[in-house]
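Below are the structure tokens for one structure; questions will follow.
In this view, the complex is presented without one of its protein chains, the others remaining in place.
In order of appearance the chains are A, B and C, and numbering begins at 1 in each one.
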């Protein structure tokens, strides 16, 4: 295992300490391992928190700051955090206007957030939750765990963060995330596996001429293993299910998010973006906003995901609102 | 070779087309393969250009925009661009106040920029050049190619970009880059090799328990191959030569830049940052500003580099000045 | 002869020991159809439990199990944290402050734990989860209660293992393995495996003379 770490069980703690040292103007780290916006709680502002396993950096800790998250709860690598963390985060950001939990749809995340939310409500804090489930690689069904929450989460956090900063109340904030959820779809693929530090070896073996299509963000194998294809072919394979599943039609303006899984160089993400732009043009859609880079990752996995969000004026306005976090920043 | 590409000889062209599609508000792509700030030339503003091989993304194309570069000339992967590109870039950004070339110290870059500068001057454009050579892994000597230009380049481009946006003239801009050069030092290491698309296989082989210390940014082997060490030990190995070589002393405020080589997850960069913060504290220095992420890369290489810049009020002011590029953005 | 709190603490220790021994194997199973952390998660939780055992080994059986459950909820995370946490919390709730546990009380506690897991995770039989080991184990224990306790525990352990193996060919419908669709078929479920280890540890810890 080749990693810049000291010991597998210290990675998360040391990385959080590193974040605190690097961004003292933005965040503080509190026990038990939560990343809290420097000036939280903000009186009268709805608190926005999220959380999930570590190993997806910059998500979520890198999104804590003005105009996005008020706190993040990072678990062990690829393991959802424990309720104590979400409870502490909820308390730390409660400015009296309630707290919104943004939860990615994984069994563990949902259950741990549920427990935290029960506990927080028991302590008299108003909590609302929205579950993000935007991965079209997984069939949407009542009888299964349902779709995973992936790239759409980043967009939801930015958009609701902008609205909350602007004074949206808890119900409005919750409705806004639900609106993002309704209008966003994602799909991802991997060229390589990654290695969970505590496991010490790659999660799966894969040949030099193979790839995994329909992966999530936990280094797991995907829905299908296929022969390696060209960037254009791969982009088609990801974009088509997204476009066919989602509320996208001719004339729409979309936010195009091409995300790296952690080990893929930016130059390749732009190659994908190039093809994606052509596909959207063919369908008569326009690129309203774009985001290209490593924002929701699986450690050092090589691969990418595509997320499309159908925009309207409201979503665009909150996307454009100022944000000041370690990983996303504009307007301030 | 596992890459999101269509054909090795199309990577750069397609990535540039992707950049144009993703960031039409920031840049335009002009022939022969140059990235130009959307609103260039800016009348009366000193034009700042840089260039180098591709494969280091976001450097330099991702730094084109308000407050940083006016244009970038990307060559083939790891191959410095041709003079035609720098000449075209120089002409495209010439607003009548002269053009500054920021050149990384590699034989190829220096010679190609020299040729371009001669040609531009022949066409009546005032051109000044500064060569960045900040890599302490290479002995500084009159009889060799000298030090490589690495991480310090990113900081120089941001700082002089801020000054030029604020109205600095060509001589002032040049002097400012020289000041950065005097006060900045870097060193890097690799855990893995990378694969140049046209070469199709990794540049070097390396065992699972080995690492390269003292690498540049072209996927080349480093000064020394060693047994894999812990993140703390590696951070020491990089920081000590930097601190011993540079103008750093107790009480100084430094800009701390922990850079990923492209294939290392952010969580590991923060582990390195954590140790580096402790080392600086031990030496009685303070972290004035920080930057953590993949900014000057070697394709998908796993590894990192550390860059330290001694700050003063002038450098800090220009660092803080608004910047709006694909890869670095704040204040606007 | 009733079961003592010490014997139940011994069960917890034994489960922890075996999880530590099986850590890599459980993680390997989770690599194939999950995210390569089940052994790591369970071991992290039970190491924490071991560390807290002096503190949480209260005088009552319910107190012990509740302490285990709380510790798991607070240290494991993932799916297994709330599920195993709930199992022990509910089982502890059923046991209350009794110190000498009868076989019938143990049966009720296991049943309460199972119901807690189902309520929390909403898995049904054949979804290919820990429920497919736990549910038949609890049923078998109930069915064999009129015989000796060791026999009932042996039946429960066999039923757990059989349930674990029975669902290996199935396609998962809950948890991460469900994302793999058809590809999950043929792989042994990590959670059903750790649950079988748990029931076996219970069997062995409550063995006469153990």
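In this section, a contact is a pair of C-beta atoms (placed from the backbone, for glycine too) under 8 Å apart; a residue touches a chain by one contact, two chains touch by 3 or more.
Values in this document were obtained by computation on a predicted structure and should not be read as measured data.
Engineer: Could you tell me which displayed chains border the chain that was left out of the figure?
Structural biologist: If we consider the entire complex, the absent chain touches B.
Engineer: Taking the entire complex into account, which one of B:128, B:175 or B:198 touches the absent chain?
Structural biologist: Final answer for the missing-chain contact: B:198.
Engineer: Could you tell which one of B:41, B:83 or B:98 touches the chain left off the display?
Structural biologist: B:83
Engineer: Hey, which of B:58, B:75, B:152 or B:303 is the one touching the hidden chain?
Structural biologist: Spelled out, the listed residue whose C-beta touches the missing chain is B:75.
Engineer: Could I get the residues of chain B that touch the absent chain, sorted low to high?
Structural biologist: 53, 75-84, 106-108, 111-112, 114-115, 137-139, 143-145, 148, 196, 198-199, 203-204, 216, 218-224
Criterion: only the chains that are shown with their structure count from here on.
Engineer: Counting only Cα atoms for the centres, state how far chain B is from chain C in Å.
Structural biologist: About 54 Å separates the centre of chain B from that of chain C.
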